Each structure stands twice: as C-alpha cells, then as structure tokens.
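Report on the following structure.
Note that this is a trimmed complex: some chains were dropped, and none of the rest were shifted.
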C-alpha cells in the first residue's frame, strides 16, 4: 500500500485547514565527473586512489513546515535530508540544521541555519541549476567571494551541516531588498589530559549586510561581511542585466585584500537549450599578508589561487522538471573538470 | 513543483484505502535563552566560552505510521527527526529510535522506544507547551523525579536517542489508566588491548508501574520504578484539579531516599493568556547514601541538589497553532534561566 503525495503548484487545502502544513520537495542529480585532480595510477604525481572519471550524485529532500497566526504573521521552518557521492565516495543521507522564520508582509526574520547576507547577494552564482558548472557546481570557482583556499568563508545556509546558528532580517519592497545577518561562535576551550584549561580559541562573530535593487531587468547589489576571524572581511559588488532570453553580469569582490572580478553571460538557444559562460581573475596574496601568516596557496593543492578561472555550461530542458546538464571549467589552480548528467526536480 | 500534504484534523481517506497510512506532524520553537550558568568572560569563575544569552531552538518532525487488521487490531510505529540548538551549539537533524505498538480497544502494547510507566505519570510535568519552563523546558527542574544529578533516571521515550528498548502495556477504561513497563540492558564487556575480558558491567533491568484515575476534573496517580541500577528505585504520587480556566496540582516523589515535593498552579488570563507557576523542595542526600558512594552534588555544577526550585511561565496564544512563550526559573543549585520565544505546531 503506497502513499501518494499530491503533486501540485498550488495549495489545495482550504483556508480553514491550511493553518499548518508540511511540504516535501527536492531534486535528484547524477552523472559523470572527469576531474584531472584525481588519479588511480600510482605513477602519477597527484595519485590519490580515485579514478579520474567517477560518479557524482546528490539527492536532496526538503521539508518545509509552516503555520500562520490569526494576525497574519507566518512561522516556518526548513529542514533538508541530503545524500551525496563525490569522487566515488558514496555517502548516506544526513539532515542539516534547521532554519526557523517569522514572516510578516515584506519582512522576514530567520533564526538558526540562516541564509546569510553575503550568501544572498544577487549576481554571485551562475544562472545554472547547480548555481555553478556541471552537475555538482565543480567547486563554484566562478564566485568572486571564493579565493585562495578561503572558499565559502562567510555565513551561508548549509544543506549538509548545522550552519551558522545566527539571526538575520530580510526586507523587500518595490524591487529593493535589504538583508542583515549576525552570528557568534562559542569559544573553544582546550584542556590537557589532567583537565586543566590550557588555551582558548575565541569564538568570533560575523556581521553581514546586503542591499540590492532590481528595475526593468537590471539588478545591482552590494554586500559586506565584517568578521572577527582573520581574512574574512569582504565586500562584493554585482551588476546584471536579464533580457529574458539572454543575460550579462559582472561581479567584483575585495576578499580582505585579495581582489577578484568576473564577467558572466547566458543565452537561450532555441526552445530548450541554454548556454552559460564565465571568466574570473583573482589577485595574488600580498607580501604583507603572507608575512602575517596568510596562505598564498603556491602549491596549487588548494581550492583557488592567483590567476584566471573560466568555464562553460550547456543545459537542455527535457520537460517535466528534468534537464540534461554538462559543463567544463578550469580553476585558477589549473584544475580541469568536465561533467555531464541529468537533473530532475520533484 | 511542490508537494502539498493536506492539512486536516480528520482522516480524509475512506475506509477502504485507510488500512495503512503515514502522518507527518511536529513543531518548531525558537527564542533566546539567558542562562547565568554560561559565561564568555574568562574572568568569571563559571567561564565556559558560551554567551549568557544564546539561541535555543528545536525542530521536531514526527512520522506516525499505522495499519489496521481485518479483526480491528491496529499496528503503529512512531519515528521522530529532531534538530536542536542549545547554548549556541547548533545540531543537525537526527532520527530517534522507533516505537512499535499494537492497539485493540483500550489496550496498547508497545515495543522498542517505550513511553515508560513512570514517565507517563499524569501530574509530573508542567501545563506548558514545553512541559517545563520557557522555550526548551529549562531542565525540567519542576519534576519531582528529578533530584541530585539523577535527572531522568527512569525509562522514558527518547526523542533524540534510541530509548530503552523495552516492552510496555497500557490499559484505559472509564477514567482509569494502568501502565506497566519493562526493559533489560545487555552487559557491557570490557576487554584489554590483548583481547582478554577484564571486567563486566552487568546490564540491569527496570520495571515500572503506574496507576491513574480521573474523575470530574480530579486526577490522582501513583507510579513506581524498581531498577537493578543504584539510586533508581522511585515512587511518585500526584494529585491535580483542573477547573477548565485554572488548575492546581501537588506532586511528591521518594527518589531512592531523597524526598522531593512540589506545588503547581495555572490560570487563564483573558482569552489568550495563560500563567503557570511552581515551587518544589528537595531533601539532602543522607549521610548513609553519601558514605555508600552516592553523589551529594555539593558543588552545584550538576543538575539539582538540596533545596527549593521555583519558576513562572507566561504563554500567549497567537492562533493557528502558534504561541508566544516565556518563563523564568531558579533551580535548587541556584542556576537562573530566563527564556522567551515562539512555538508553532504543524
């Protein structure tokens, strides 16, 4: 005996019983990932026991819970269960941390696994289903906030972890969006085997702010993170134009002294195809920063590093929420990946 | 494409297809927790790296499965997925252990993550949404079974763990409820590095019984746990009166020699507000018990200890299953907490 969850885009239940509900949605994606950073040949310098071509896959099941008070204030919560396979290491499903929200008209306040103001900046992710290149995003090297082994060092919603445990407020009106976010870490206390406190790693805070404005296809956004942690202060500026069947975008970030800028374009081809391409350039770490202990990622084993990244992505819409996705990108550390596979929503 | 789970209080499906079903329900709660046991100031004696005021939150998603045989005997199972943040330590979602049940008329037999007879005693938890004070219950110091670092040392349903793996029977008829429960732990075998069995921690059993009777607003209950583990034998007696818009309650427990009693009251204020208050008093550990190795919790770092606890809780119903909840309590170890936040069901 099977259960059927009704598939619909509208809330069918009438108002009197719709005060509270649970919705399940998500997507599956799977395909092949060619990554020249992997090698199963022991004679290769980058031998790591993983075949250059492996399965990449993700299943995401999202639970959205909500309730609405008599005064029209809505409460909601989001939880994700996710299963991933990368580099031929299959995982089992895990839940992430929960995000709770209070919504009233254009205002939303979130608590817990927050989105983060910098993460929410329009114009930083690619116009693809993965928000990056290929099937799994291929490391999101196109993001101007990702530099020099300091990838994703801002408060951002985590789909597979607990997230930032912060607080944030978002307000939208007439094309304008404002977003502030805040999180504070606990100190980490280190004890020796005798139980004496030997040192403390102070838990720092992160404050983020984002402002965006959209008007007749144009969108401009600026965001900033002020962090007590080293090398995490950053400012991002983006501008984009969406003509409907094509779009263009520029983005720039000052990542605590490391500049990175990018240009991006996307175009529909016929009824079902879409092409996205990008080029970014990232500055070297300054000698002053290196002297102060900042990594300069000279051995190219890390995520990023000085120089340019570029990539191209092709998508074909199969209908019914499914599509074929493929893409190639070269990262600034000369890592090449090429991926192809399918993506379907439910 | 989103899924809609129909929100309703009635089983819509007709009898012919309702033989088996799955229901999803739960709640979200989040707010701020002031706890004077925490400190992020290294000069404080109780420095632990956690800010005195932090986010407390929980998302609970409950799956209830059921099937009914031709003879009217019903089988069911309950599973919970839960995400918690306490003291600014955000967690990811985890499942608990499953409870299986067989139900026929007034009789229910459960297997697995059982409720437990003592846990199920009416009149031991507060008349609040958390069953304690504030947003997360604040340690449930009002429970007369919780004394002297021996909190929750009885078989009880676990929402975030595997539970007791026991068996229990509940029978209800005409206001009377009887409940017996039993669990048995495996021995823990300790081996040295050479693989030789060096010692055994014997796995003990717990037997619980509870009897309750309700009549015209009055409820009386008595429960007892007999445990093979030290300091776990306990007897609880409660009496309460519910007048509809106010209620009063008394409770007493003998916790293997440590007496604890409490008085409790609750009252509706206007259409949406409710106030709950309690006072409890707990005896010291006897000199005989201390000599026999029982903790007397003199340094007040534990959960309870000799003396009085008291607290007050205020709730405001926002409609649609949501409410504002706030409460203050002082524990017998002089720990103060004050919490405020919201709670919504789905």
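Going by the order they are written in, the chains are A and B; count residues from 1 in each one.
Simple rule for what comes next: contacts are C-beta pairs under 8 Å (C-beta built on N, C-alpha and C of every residue); 3 or more make two chains touch, one makes a residue touch a chain.
Please read these numbers as outputs of a predicted model, since none were measured by experiment.
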Homomeric assembly size (copies in this file), of which only 2 appear in place: 3
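As a working rule, only the chains that are shown with their structure count from here on.
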Centroid spacing, where centroids are CA-atom means, of chain A and chain B in whole angstrom: 38
Of chain A, residues touching chain B in the complex: 1, 3, 5-13, 17-25, 63, 65-71, 73, 75-77, 79, 81, 94-98, 100, 102, 111-113, 161-165, 167, 184-189, 200, 203, 321, 345-346
List of chain B residues in touch with chain A within their complex: 1-9, 17, 19-22, 24-26, 28, 30, 40, 42, 48-51, 55, 57, 59, 61, 67, 81, 83, 85, 87-94, 318-322, 342, 344-346
